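What follows is a single structure, and I will ask about it in a moment.
Left out: one protein chain. Kept in place: all the others.
By letter and in written order, the chains are A, B and C; residue numbering begins at 1 in each of them.
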Amino acid sequence: MTTPHVNSESLERLESEVRTYSRSFPTVFTRARGATLYDENNKEYIDFLAGAGTLNYGHNNPKLKKVLLDYMMDDGLTHGLDMWTTAKRDFVEALEELIFKPRGLEYVVQFCGPTGTNAIEAALRIARNATGRTNVVSFTNAFHGVTLGALAATANGKFRHAAAMPTQGVSFMPYCGYMEGDSSSLAFLEKTLTDNSSGVDLPAAILLETVQGEGGINVASIEWLEGIDKICKKHGILLIVDDIQTGCGRTGKYFSFEHADISPDIVTTSKSLSGYGLPFAAVFMKPELDQWKPGEYNGTFRGNNLAFVTSTVAMREYWANDDLAKEVTRKGTVVEYRFKQLARMYQDAGIEAEERGRGLMRGLDIVKGDLADELVAECFEQGLVIETCGPDGQVVKCLCPLLITDDELNKGLDILEAAVEKQLKALAAK
Amino acid sequence: MTTPHVNSESLERLESEVRTYSRSFPTVFTRARGATLYDENNKEYIDFLAGAGTLNYGHNNPKLKKVLLDYMMDDGLTHGLDMWTTAKRDFVEALEELIFKPRGLEYVVQFCGPTGTNAIEAALRIARNATGRTNVVSFTNAFHGVTLGALAATANGKFRHAAAMPTQGVSFMPYCGYMEGDSSSLAFLEKTLTDNSSGVDLPAAILLETVQGEGGINVASIEWLEGIDKICKKHGILLIVDDIQTGCGRTGKYFSFEHADISPDIVTTSKSLSGYGLPFAAVFMKPELDQWKPGEYNGTFRGNNLAFVTSTVAMREYWANDDLAKEVTRKGTVVEYRFKQLARMYQDAGIEAEERGRGLMRGLDIVKGDLADELVAECFEQGLVIETCGPDGQVVKCLCPLLITDDELNKGLDILEAAVEKQLKALAAK
Amino acid sequence: MTTPHVNSESLERLESEVRTYSRSFPTVFTRARGATLYDENNKEYIDFLAGAGTLNYGHNNPKLKKVLLDYMMDDGLTHGLDMWTTAKRDFVEALEELIFKPRGLEYVVQFCGPTGTNAIEAALRIARNATGRTNVVSFTNAFHGVTLGALAATANGKFRHAAAMPTQGVSFMPYCGYMEGDSSSLAFLEKTLTDNSSGVDLPAAILLETVQGEGGINVASIEWLEGIDKICKKHGILLIVDDIQTGCGRTGKYFSFEHADISPDIVTTSKSLSGYGLPFAAVFMKPELDQWKPGEYNGTFRGNNLAFVTSTVAMREYWANDDLAKEVTRKGTVVEYRFKQLARMYQDAGIEAEERGRGLMRGLDIVKGDLADELVAECFEQGLVIETCGPDGQVVKCLCPLLITDDELNKGLDILEAAVEKQLKALAAK
Partner (left out) sequence: MTTPHVNSESLERLESEVRTYSRSFPTVFTRARGATLYDENNKEYIDFLAGAGTLNYGHNNPKLKKVLLDYMMDDGLTHGLDMWTTAKRDFVEALEELIFKPRGLEYVVQFCGPTGTNAIEAALRIARNATGRTNVVSFTNAFHGVTLGALAATANGKFRHAAAMPTQGVSFMPYCGYMEGDSSSLAFLEKTLTDNSSGVDLPAAILLETVQGEGGINVASIEWLEGIDKICKKHGILLIVDDIQTGCGRTGKYFSFEHADISPDIVTTSKSLSGYGLPFAAVFMKPELDQWKPGEYNGTFRGNNLAFVTSTVAMREYWANDDLAKEVTRKGTVVEYRFKQLARMYQDAGIEAEERGRGLMRGLDIVKGDLADELVAECFEQGLVIETCGPDGQVVKCLCPLLITDDELNKGLDILEAAVEKQLKALAAK
């Protein structure tokens, strides 16, 4: 197979070295639809990355696209700061009707800058102001963004080191499963918070992902989540669920925390919130926490009107009933089954691989980052875009669109399986 | 005049108290074109706010819109993380050809999260890593965003207080004109940096706006800018120009720093960069500063492909020659003339009003925030959207689209003048 | 028994509410000798507090006193900043000959401000400069002083809260025994430091007390100390032993870390270093860490000449052989035996009391702070000064002079036992 020409000279010359995905997937893409990407050479790729969880409804979802194009052709507001628009009103009303009310949730909505990290910054500020406390508890392997306030809650040393100055205001505690025995990290947290001499100041909030995405598809057990919720209530600590990657149906429920009997005080959401890959983020908070004064937290692109439009369609199309949720669970089981098979293949070769995940957020931990990189490269060659995560990049991660067809899903999994077989054969030959 | 009904019950109920522009402009907007906004009652408003400088080419600019719709209809990538796309390649090539080369600039481009504050966070990190120093000098009345790293460089106490924890790593110095005599703030800065015992640690960078937008349309003189540049070079300090609000032609040049003979090491840009109101931001830096390791600074929405498309069109349409720049200068003179007249009207009434600005970034300082609020409310009633800025909200700010027609511009100015007359008459009657 | 008059009106009126020991021991003391305190009413008290471990050689030790008075009468320098004096030379030579050489230690000595907290601040700075890292690991229940840098490493919320601002640069980890199973805290620490995504940045140093004094007489096992030492060496982390309270023979060796096979990079010492209760502190560091530039860390009272004199005598009198060390061990066994008996008495009454300690640093944990306060008050009434420690003040602590006579020791223990009996009788009567 000859490698087709990639016309990337100007990109390599003009773009900062910070670029990363173009290194794993070195081609120039032109268009995309559903779960498929196309490059300049018209090569097709199944997309198991999906904007790192941003494209739950697929690329350029036709239902959303239609309404969006109509809105744009009619000169609906593209940019309106945080002024009121019909698009925003439709959005908040759909959110209340289709998301909050059926789940018995009562939240007010803050439109912050349209990225997850901005939502985290806002959430931390809300919690600190409401409690008068500075400290926040975050967890090992957590990723919450890289602006300085969110970075303080991000565990990975790569990002932390790049700040070139110490962060502050966050204490890290072991996530579910980090210490031996699920309950031990809860017991340690409870002891730490009860003990006035633990060095961990009583926090304003506990901030968590129910499944850690960047951190390696680490899944918090339901018991652990409910244990955290109890600790929060006992000590008067706010619970912030960062549902940026796990939300919008990714785990088989609209909110990832619905799997457990817990009640977050603050929820951050972004990524698939617009449903169309448009920058968008919001913070949902219990009304009594909404102590902002007008304009205290601002940003030029808060309240992206194009995103209001597509997000509203997405809610009405996909969340008026539980059909999609069921589909996610069903497809998740497929991926789980296949990943478990792959894990066994590695185990048979002496590599302690492991499958982990919830819903359509699935990881295959193959222990070594270089093996995972090799796998990703082979998959890309064969037409599958899939990324790695975890502290050593040792976890191959499936975040495919929730609406992926069974054919596409199976085709992607087949490519991955073939790549695994090839890798294991090569390893055996050594 | 009867106030038409505003259907905002759900918005008021569901949106956080942090909302701000919907308080000044309490109506529900439906569509917008060029310099005109329309609300649900079909009332028209001239837009002197223009997304706080985000809509330099007007709302839904038809030239940009056409290409954008074509791209979207063809299923061009909407979201691609930081993967290579044809849209991105077109963008960097246009940027090099039309913006960098003609100005003799050699920069590499970092696509950060699509908001100004994310760009500032990246810029500060670049400077700190490149120099190994932590401190950064920012200025009185500076506004650089509200995420924690950027907030540290934002002077306004309203935003700072909302962080609910101390910021660090920034020393504030008096901006041009803050102290009596333009040169005095330069002399003070120079003394402070030369003196190892000033308490101001040698900074990694000096971060500035050439015209402070949120801070009250404070205009740095050319001499002051060149003085800062000299100080930077003398002490080995990097110069970061925050061109987020002042860039993309706002002041009559593409970059606001082109008015002076200076050479910023890092430039942050956002707001009108997409040309269409789409969330987008970038950092331009001298190649030797590009010491990022892959992925050290990330974000889901870095590299907004729809914005690449419109931004490329905007550059090709408006920056292939200097026609627009000249138009901005001409229209700026019109606003300057009218604002000076208004200032004199206030002065005649004993209020020490002042006109300030550069290009189409113009302010009318009427000393008291409550007077400015009253003026804004009357203008809104009469069909003009215009906002205030400055520490006490005492400066009425014109940030109209650069492409505004002379008719619209004059109509807006006439509304403002009538409002001023009404206010002064009422004051005289007291 | 009638309470004798205490003439404290002026003291109560003029001294800040921060005063603490005068609340537990509300009398006015006049003189002291060895292990005995005398108040204005000529009442005698056995001293089990001994300046919180500052008076290892007793109050006004006659051997030290004689040489000190001679020095003072001859107009030896009282204050000499950090100039060279014969007193300082005698001190460093005795230190080398009697302390460093016999133990195979090679350290240089920094004379910092004459308090433990100043020594900790210096030690942290040495470690941060030598490694270029900011973070430091400290432990649950640690106490290292209250100036801001040391406070960051102090776990107790009472002190931390009083700072009225967040501290930074320290991560707290569980001390030996804090989690169930001695080895678990080591395993957790090792995992945390190995894992680049734990949120705990690779530290410059690990800072520890071998027995936590203020924290509640928590004794690190020898295995744990050696485990920490191994972790430090493996990861290139400096080991700082805070021997301020545990040093100068308190645990039965001159340095408390001699019980384990470890080699601290930096040692902080104060309290009993002068031997006479005079303010004095020093930092011992491996020569390669001595990267200070002249005068970078200063202080008016660094190098207390009167303390040099008494400290030199103390070393020559008590550390030329191991007689004192053996005596400490023997007396420690006595206290241990008696405290274990008392613990059993509480256990028989259903209170899960526990004896803990090493050498003559012994605690009786009776679980509840109010019980301990009651005990201390009764002891004071009966002529024994003894204090509490631990997060809830629930540990009665014996820090009697190392030179206490057997008679005095037994008398003090008898008073304590009688107080315990009285308390348990009263509890039983309820």
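Please note the rule applied: a contact is a pair of C-beta atoms (placed from the backbone, for glycine too) under 8 Å apart; a residue touches a chain by one contact, two chains touch by 3 or more.
For clarity, every value in this text was computed on a predicted model and none was experimentally measured.
Visitor: Can you work out which residue in C:I46, C:A150 or C:A325 touches the chain that's missing from view?
Guide: Reading the full complex, the residue touching the unseen chain is C:A150.
Visitor: Who touches the missing chain here, B:G113, B:G215 or B:G247?
Guide: Counting the whole complex, the residue in contact with the absent chain is B:G215.
Visitor: In the full complex, which of C:P114, C:G177 or C:G412 touches the chain missing from this view?
Guide: Missing-chain contact among the listed residues: C:P114.
Visitor: Since one chain isn't shown, list which residues of chain B touch it in the complete complex.
Guide: 134-135, 138-142, 154-158, 160-161, 166, 168-172, 174, 178-180, 184, 187-188, 191-192, 195-202, 215-216, 390-392
Visitor: For chain A, which positions touch the chain that isn't shown here?
Guide: On the side of chain A, residues 165-166 touch the unshown chain.
Visitor: Write the list of chain C residues that the hidden chain touches.
Guide: These residues touch the chain not displayed: 7-8, 10-11, 13-23, 25-33, 37, 40, 49, 51-52, 54-55, 59-60, 65, 68-69, 72-86, 88-89, 92-93, 95-96, 108-111, 113-118, 121, 125, 128-129, 132, 134, 145-152, 158-159, 161-165, 168-169, 244, 270-271, 276-279, 283, 285, 290-301, 304, 306.
The rule is short, and it goes like this: only the chains that are shown with their structure count from here on.
Visitor: State the chain with the largest centre-to-centre distance from chain C, centres being mean CA positions.
Guide: B
Visitor: Rounded to a whole Å, what is the gap between the Cα centroids of chain B and chain C?
Guide: Comparing mean C-alpha positions, chain C is 58 Å from chain B.
Visitor: State, to the nearest whole Å, the distance from the C-alpha centre of chain A to the C-alpha centre of chain B.
Guide: The mean C-alpha positions of chain A and chain B differ by 31 Å.
Visitor: Name the residues of chain A that each touch 2 or more other chains.
Guide: Each of 134, 158, 161, 168-169 in chain A touches at least two other chains.
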